[in-house]
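Here's a structure for you.
The other protein chains are all here in position, but one chain of the complex has been omitted.
Moving on, here comes chain A:
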Amino acid sequence: MTTKFTPDHEYIRVEGSTGTVGITSYAQEQLGDIVFVELPEVGKVLKKGDEAAVVESVKAASEIYAPVSGTVTAVNDALNGEPGMVNADPEAGGWMFKIEVSEPGELDKLLDADGYAELTV
C-alpha cells in the first residue's frame, strides 16, 4: 500500500489496482468547516485532472480533481450525512471515492509524502 499526493492537495492511497481518494489534512484545514460534499457517481470514468467531487465550506466551493485516470468504483456516502468528517478525519473516515486505476504510470508522476510535505511547509 502506498499513498501519493497531488499539488492540489488530493491524496490517493493505492491497494492493488484501486486507489482511495480524499483531501489532505492540510487542505481541510485551509478550507475550514466543510458543510457539503458532492461525490461522483459510481461507474463514472474520469481522466486525470477531471473534476471528480466538490467540497463546500461555509464560504466557498472547491473542486476535487481525479489524481489519476480510472473508473469510480465506490463513494463514501457517509459524507452526505456527516460532511464534517472531511475535517475530523480526512485521511481515513473522510475519504471521498475509490477509483480503479486505468493508467498506473500516472501514479509515478504524483508526489510522495516527502515531496508533498515540502509543498506545504
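What we mean here is this: a residue touches a chain if its C-beta (ideal position, glycine included) is under 8 Å from a C-beta of that chain, and two chains touch if they have at least 3 such contacts; residues count from 1.
In the analysis below, contacts and distances are computed from a predicted model.
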item	value
Name under which UniProt lists the unshown chain, selected from "aminomethyltransferase", "Molybdopterin synthase sulfur carrier subunit", "Urea ABC transporter membrane protein" or "MoaD/ThiS family protein"	"aminomethyltransferase"
Which of A:E15, A:D33, A:D50 or A:E103 contacts the chain that the document leaves out	A:D33
Contact footprint on chain A, counting only the chain that is left out	32-33, 35-36, 38, 54, 56-61
